[in-house]
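Complex shown without one protein chain; remaining protein chains in place.
Now for chain A:
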Amino acid sequence: MLQHIIQLLPQVLVDGITLGFVYAVVAIGYTMVYGILELINFAHGDIFMTGAFIGSGFLFLFISLGLMSSLPALLVFLIVIILSAMITGGMGVAIERVAYRPLRKRNAPKLIALITSIGISFILEDLVRFIAEWKTGNYIVTAPSLFNHTFTIDIHSIMPFFNNAKFQSSFIVVLVVTIIMLIGLDLFVNKTKWGMAMRAVAQDRETASLMTINVNRVISVTFFVGSALGGATGVLFMLQYGTIDPYIGFILGIKAFTAAVLGGIGNIRGAMFGGLMLGLIEMFAAANLSTLTGGLFGSEYKDVFAFIILILVLIFKPEGLFGKATIEKV
């Protein structure tokens, strides 16, 4: 049994890392907004989904314009991901303006904002479904592929106890882009003036406003950054997994949120780590559950496995792995 698990390990790592980085970037969107507003923005998963659809929309557009054959795939990819990120970023800002800010102004209870975010989530799903069906006749869309060259890591010949791992070239794209986004965000939050303002607002909104910081603008920036990253990750997801539908944001959103909680909600590096961990656990479970339970549970139970881990972590460390259970001095 152990031998079988070890054999599969390289493939589990490749798949787990891909999925994990996707979770990580989406988790950041949840954790940043939570850090500032104490709002679980359930619409964030659907921003991710919308990004995937906008990205595939651009790809179809490029194909119909005949640009795909004349431009290198990497360039097409960069144009598409940047445009999609800008659009979803703008959508995040607009949603905050229209749906959340008026509630904040009236000092509505946080629960109201939470329910609102669920409403926004449904609106986005139906809107995307409507447009997708209108344009393609089906709400499940198979996106054009850009990077589908398959590579094999021939690890078996070096270490015979491992099986070979296979991946598509899109795996490398996902990996490189998500890592760039994670590092970029970390630098933004910790090294720039606006990142500092964001942290100040998260820690004490009232005092930040006494220090000339326009809190609403900081909140807008937060939504822009989180939603742009979420939308860009949607594009990556579309390239990596090919088929998308308007409901992919729901389950992925829940898992990314789980990752954020796992890492300690409000903690950005925690969200990164939590996402990566969740991806790895999930893929490990998918590959090995059947072996581990003697065929009783198949890989479809992978989510249960991941959530059991979450529950265990939270029982023993309720603030999450990197959460701060600090008492603040007054």
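We adopt the following convention: contacts are C-beta pairs under 8 Å (C-beta built on N, C-alpha and C of every residue); 3 or more make two chains touch, one makes a residue touch a chain; residues count from 1.
Operating definition for what follows: contacts and distances are computed from a predicted model.
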Among "Tripartite tricarboxylate transporter TctB family protein", "Acyl carrier protein", "Molybdopterin synthase catalytic subunit" or "Branched-chain amino acid transport system ATP-binding protein", the UniProt name of the subunit that does not appear here: "Branched-chain amino acid transport system ATP-binding protein"
Residue among A:Val98, A:Val176 or A:Met196 that touches the chain left out of view: A:Met196
Among A:Val215, A:Ile254, A:Leu292 or A:Leu314, residue touching the chain not depicted: A:Val215
Contact partner of the left-out chain, one of A:Asn148, A:Asn164 or A:Thr207: A:Thr207
Those residues of chain A which, in the complete complex, touch the missing chain: 193, 196-197, 199-200, 203-204, 206-215, 324, 326, 328-330
